[in-house]
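Once you've had a glance at the structure underneath, I'll fire off some questions.
The complex appears here without one of its protein chains, the remainder shown in place.
After this line comes subunit A, so read on.
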């Protein structure tokens, strides 16, 4: 037996509701986060990720309450990202019941923050979220840059160099989202995942673009992802987590029963 590939449903949470947009716009309501998380837990999800997509500080407190309610009844790892900017933000989320926090914009603003967070709380709970977008022209060798603020702001930082740097600062894993694919249902950016895999030796979560179960398998078999994250294929009843696992198992991928 070896380590199983993780299937991670992702809940984008806005003002206490699960929502899902296409390329960060065109938001649809997908339910109460506690109910949705519980449903995925019962379906056999290996982990659950919450992305707090709201900006206001009032709603940060809402997110902490959501995590508290979920953590009291869902006994798998919970990751919370979105708006994590300080050691206090991390402490608050961990105290609410999160096991890991995702850091994105704050890492770009001040990369040492990732090192400080890992030193304070341990690498195991620091996930650096990298929103990567292709910046190479057609026919060129592929290059990706890091974007922040939900994909709206370019940083000019090369995504692969950034991944190495973040792993060096103690990120326990990287959540790699393709901005080109997110919400499109066209599949992961497999070249991005391969390039990331060659760049670092920490676990990688592939994110952005899942529209079919085959996309999940390709993320693992071709992209080399250690975990696959998806939202809309689960939220709107297209597939259960159990179906996804059965499909991956049939493709020869180790999953947890």
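Everything that follows uses one rule, which is that a contact is a pair of C-beta atoms (placed from the backbone, for glycine too) under 8 Å apart; a residue touches a chain by one contact, two chains touch by 3 or more; residues count from 1.
The rule is simple: contacts and distances are computed from a predicted model.
When the listed names "G3E family GTPase", "Putative spermidine/putrescine transport system permease protein", "Imidazole glycerol phosphate synthase subunit HisH" or "Glutamine ABC transporter, ATP-binding protein" are checked against UniProt, the chain not shown comes out as "Imidazole glycerol phosphate synthase subunit HisH". Touching the missing chain, out of A:31, A:77 or A:115, is residue A:77.
Contact with the undisplayed chain is limited, among A:36, A:227 or A:244, to A:227.
For subunit A, the residues touching the chain absent from view are 1-6, 41, 44, 46, 71-73, 75-77, 94-99, 119, 121-125, 172-173, 201-204, 226-227, 256-257.
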